[in-house]
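For this depiction, one protein chain was excluded, whereas all remaining protein chains were kept in their positions.
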Amino acid sequence: MLFLVRMDVHIPTDMPAAQADEIKAREKAYSQDLQRQGKWQALYRVVGEYANYSVFDVESNDELHTLLSGLPLFPYMKVHVTPLAKHPSSIR
Amino acid sequence: MLFLVRMDVHIPTDMPAAQADEIKAREKAYSQDLQRQGKWQALYRVVGEYANYSVFDVESNDELHTLLSGLPLFPYMKVHVTPLAKHPSSIR
Amino acid sequence: MLFLVRMDVHIPTDMPAAQADEIKAREKAYSQDLQRQGKWQALYRVVGEYANYSVFDVESNDELHTLLSGLPLFPYMKVHVTPLAKHPSSIR
Amino acid sequence: MLFLVRMDVHIPTDMPAAQADEIKAREKAYSQDLQRQGKWQALYRVVGEYANYSVFDVESNDELHTLLSGLPLFPYMKVHVTPLAKHPSSIR
Amino acid sequence: MLFLVRMDVHIPTDMPAAQADEIKAREKAYSQDLQRQGKWQALYRVVGEYANYSVFDVESNDELHTLLSGLPLFPYMKVHVTPLAKHPSSIR
Amino acid sequence: MLFLVRMDVHIPTDMPAAQADEIKAREKAYSQDLQRQGKWQALYRVVGEYANYSVFDVESNDELHTLLSGLPLFPYMKVHVTPLAKHPSSIR
Amino acid sequence: MLFLVRMDVHIPTDMPAAQADEIKAREKAYSQDLQRQGKWQALYRVVGEYANYSVFDVESNDELHTLLSGLPLFPYMKVHVTPLAKHPSSIR
Amino acid sequence: MLFLVRMDVHIPTDMPAAQADEIKAREKAYSQDLQRQGKWQALYRVVGEYANYSVFDVESNDELHTLLSGLPLFPYMKVHVTPLAKHPSSIR
Amino acid sequence: MLFLVRMDVHIPTDMPAAQADEIKAREKAYSQDLQRQGKWQALYRVVGEYANYSVFDVESNDELHTLLSGLPLFPYMKVHVTPLAKHPSSIR
Partner (left out) sequence: MLFLVRMDVHIPTDMPAAQADEIKAREKAYSQDLQRQGKWQALYRVVGEYANYSVFDVESNDELHTLLSGLPLFPYMKVHVTPLAKHPSSIR
């Protein structure tokens, strides 16, 4: 079951660089682990913004919320989720 | 080069069904042709709306505009394009 | 799997009353059938508006889109879907 | 009398974890008490957001305001209330 | 129980004047009857707009919806309802 | 001359409680004095929000601005003013 | 007493030119009459839009509503009114 | 003096193709004449939309309004103008 | 050449009063000097808000930007500029 997710990151400008780097490193590992599992199917940077559009493939709404709220950057993010369905013209 | 595109379709409610069906049939063929060429990489229905989110993979902005403005439903659509870049955490 | 759905109905003011009544009658039957099946779990009128908030309980995004796009009033509706998850403080 | 309430929580990112935990524990107890009384009829997490949609069943606007403004997290919330009425197609 | 209601009227510019006048006359009578009953407690014109802000005093959300959806101009209105509670600084 | 005023209060969450209480006490006295004078004709709490809708009856725009900008909570408020006129259907 | 008023004009594109011209001629005469009386103190075109910003000097909200709702183009306008007060730094 | 102008075109979907083509042909000639004069300095299509961003170089606000309101497509456009100034980092 | 300018002032609530007063005093002197020169043609307080609408009469966009960005309160302001043209119905 697919969902489009937009995440906008707002790290406070006064956070020490070392702390920000540590959170970002954990975020990257967390994200790549989910990508390898096939749950985080696609991850794109929005050009010019500290934001991404992602496609998640999960079993349920609950699973998606668990994955998103576990993001190390979650406290610094604005997240919007759009549920997706199969399109009748899609050839996949 | 990837772009996220959202298309919202607003067919006038007084358009004769035959005319609407004919346009939709052309739209489907047009879309599937581009999907087979790999230019229209993904096509998702937004749940509950006559709208889609799509990912296009094109050579240039000009090519993308040519593809989108050629859509049979283009005169009845509101289209919004977001340019995408490679995300540093993407494993692809 | 639960979803909150808001539907705003905009029937053209020049639609003949008989046609509008026929569509609304089919809408009511369609809705009540889904309510009896337990898929349309709750249906509330927004006070002062020709709109409702509903809770759907479905197996998947695809099922929800099929149910919503099959609504007799769908061509005259603006629909917005919000996926819901279990809240950790909910006692249910 | 039913109301749909959306609550978005914005705890300052510099609040000490112990303080935040203490407020959240009180919030949970407060919420579950109202749920057991039947006044907080439903409580759903919005997927991907630190937010909920809730249904309250109260005697009056004044009672609802008293309940909401007494939430331990109230100073950190953006709250929006929508009054609901019986829908003519509802089978309940 | 008090509610603030804003109503914006959009009569189609091609409605025959006689039809519009007849609806407005019924609207006026309907409104004045509710005002005399004390249910439509206040009615103000928004300066420069075909719109009003009103205060209703009703027993329930259901009663308010019944009153509003019965307005002769209801099909041509955008209505927004805000529930009001007693303010602790009010001297009334 | 009547005006509808909406005030949204945003007291910084790190203001000491004693300071906030002192400002609120002055606000209450200020408001009740104006209510007794008949200038602040109505004062309603917006359900679920730290906000109010008020009706002012003043001689001029200048008088209204003087009253509003003198509010002890003014530096912490977002204020929006809507000028009101007599409605032709009002029975008052 | 001064008010800033923005008016956006939306004449239906299918209105016959003669009818539109007749309304616009009446609008111009109406506007110039009020300007000569000093009630319509300033009238500016918004560059690139069929819209204006105007300053009115009137005795009351009621007078302003009467003037604006009497505009020949009123049924085709979106109007927004902002009440103005004397600015403490103004030298006038 | 430079201005950024965004124009969104909304030709009614029921306008006969011949009429639309004739207006568009006049629009193109009008635009190219102004481009050759150096007044319409740049003209870009917004990808995926029937819209453009343009840069105008004119003597005054009045001249810009005259040019824009003379566009053959003006009655079918939503236009927004942003005045531009020299940027201190610009090397031009 | 005329421009309508709206300025919304947001002085941080924790700025020492003496500092705020000093900036406001400089702002007042700056503004009154420009008013006396005829460049800041009108200055109105928005009722109920720490904001103003102003009319500037300048030679160019560059001059206007220089004047506005030199305002002592500029770092604490949100500014929006609307270019104005002569209105064909204006009698001035």
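By written order: A, B, C, D, E, F, G, H and I. Residues from 1 in each chain.
What we mean here is this: contacts are C-beta pairs under 8 Å (C-beta built on N, C-alpha and C of every residue); 3 or more make two chains touch, one makes a residue touch a chain.
Just so it is clear, the model here is predicted, and its values are computed rather than measured.
**Q** Suppose we count only contacts with the excluded chain; which residues of subunit I make the list?
**A** 3, 5, 12, 61, 64-65, 68-69, 75-76, 79-81
**Q** In the full complex, which bits of subunit B touch the chain not displayed? Write them out.
**A** The missing chain touches subunit B at positions 1-3, 60-62, 64-66, 81, 83-86.
**Q** Counting contacts across the full complex, list the positions on subunit A that touch the omitted chain.
**A** Touching the chain left out of view, subunit A contributes residues 13-14, 45, 47-50.
One rule holds for everything that comes next: only the chains that are shown with their structure count from here on.
**Q** Of the pairs G-H, G-I or D-E, which one shares over half of its contact pairs with A-B?
**A** G-I
**Q** Report, in whole Å, the distance between the mean C-alpha point of subunit A and the mean C-alpha point of subunit F.
**A** 43
**Q** From the C-alpha centre of subunit B to that of subunit D, how far is it in Å?
**A** One centre to the other, that is 39 Å.
**Q** Hey, what residues on subunit D touch two or more of the other chains?
**A** Subunit D, residues with two or more chain partners: 2-3, 45, 47, 61, 64-65, 81, 83-86.
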